[in-house]
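This report refers to the structure that appears directly beneath it.
Only one protein chain is missing from this complex, and each of the others stays in its spot.
Let's look at subunit A:
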Amino acid sequence: MSDKLTLPKPQGPVDGARETLLSVEGLTKHFPIYGGFPIKRKVGAVQAVDGVDLSVGVGESVGLVGESGCGKSTTGRLITRLLEPTAGKITYAGQDITHASRRQLAPVRSEIQMIFQDPYSSLNPRQTVGTIIKSPMEVNGIKPAGGVEKRVRELLELVGLNPEHYNRFPHEFSGGQRQRIGVARALALNPKLIVADEPVSALDVSIQAQVVNLLQKVQEEMGIAFLFIAHDLAIVRHFSQRLAVMYLGKVVEVGDRDSIYNRPRHPYTHALLSAVPEVALDDATEDRERIRLSGDVPSPIHPPSGCRFRTRCWKAQDKCATEEPPLVQLSGNPAGHLTACHFPEEPTTEARAEDVVMDPALKALEDAPTMSPAKD
């Protein structure tokens, strides 16, 4: 299939003042932990998502990045209402769907679709490709002009698969092709919003670009809004106009692509960007700051008080432990670039005078590079 994006944009998204399609306020999800004997009772909660504010405009692509366990997938599942939120509000096209019933949700469900991470477990191995793609239409009672089968063949062609493969089973396809089937299924209902949860991370490097280009083509040609959840910052940068950085269930920084990648303010965003291993094609790319955090993300069962990043932050002070920083626009930042930090960093990713190395083992090794390893 041709992956060149030379097609004109007949119904592309209107730029400028974008209408809000989905907005989320204070979204919270706590998973209870039960323990005790003989009567099990709630002994704690995994605070997976804790007060997330986010909005997605019509036809806009928003990226959601963060490390594993930061709650980005849970956020995606809450938005598609596959999980019931503990608190907060989800508004879709002006309609509050936070606790909408099955019947109320029915018309919304067809407009919000999902693409899953693993193309091996998200397709039913006992159904043919045709059945997989047509079932959303059957469930929602949609009868496209010209028949369901014709529509399925159109969709297969749209995602770059051979329409002849209608009667094949998922195991006959490679990983990249399976992910295309997943995309075709998500497109079957003409959705307005697609939540893509790590859609390319299970694929080989040479295949990832094929799927990213396909999603981009779909987004631009059909004007579908995307919530693109991923941990690969380079792919998110390529795909999303705006993005939110999450850490331990909270959004720590949100802004447009340029603000986040070139003028980040939150220390965590700095650390995340500096940790991305980049191929050095010339000497200029090597001139980036180097920040090495210590340890792993803390447990969301007992998150740190105040600012959740303070336990790994090199700028943390007493204030960070007592007071939670609000997500606000810092002075000097453009509108829409919000940061939750008491002591923000300089808005640059240039190399610093001195590297930030928080990891104790690394520090010990680097402070004494000439030391002989001989001991007793």
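Brief remarks on what is shown
Methods note: a contact is a pair of C-beta atoms (placed from the backbone, for glycine too) under 8 Å apart; a residue touches a chain by one contact, two chains touch by 3 or more; residues count from 1.
Keep this in mind: contacts and distances are computed from a predicted model.
Of "Cell division protein FtsX", "Heme exporter protein B", "ABC transporter ATP-binding protein" or "NADH-quinone oxidoreductase subunit F", only "ABC transporter ATP-binding protein" is the UniProt protein name of the chain excluded from the display. Residue-wise, the contact with the chain that is not shown comes from A:278, picked out of A:157, A:278 or A:323.
In the complete assembly, the contact with the undisplayed chain comes from A:213, out of A:74, A:213 or A:259.
In the complete complex, the residue from A:261, A:314 or A:343 that touches the missing chain is A:261. Of the listed residues A:104, A:140 or A:174, the one in contact with the hidden chain in the full complex is A:174. What subunit A contributes to its contact with the hidden chain is residues 1, 3-5, 67-68, 174-177, 204-210, 212-213, 216, 231, 233-235, 237-238, 257, 261, 271-282, 285, 292-297, 359-362, 365-366, 369, 372-376.
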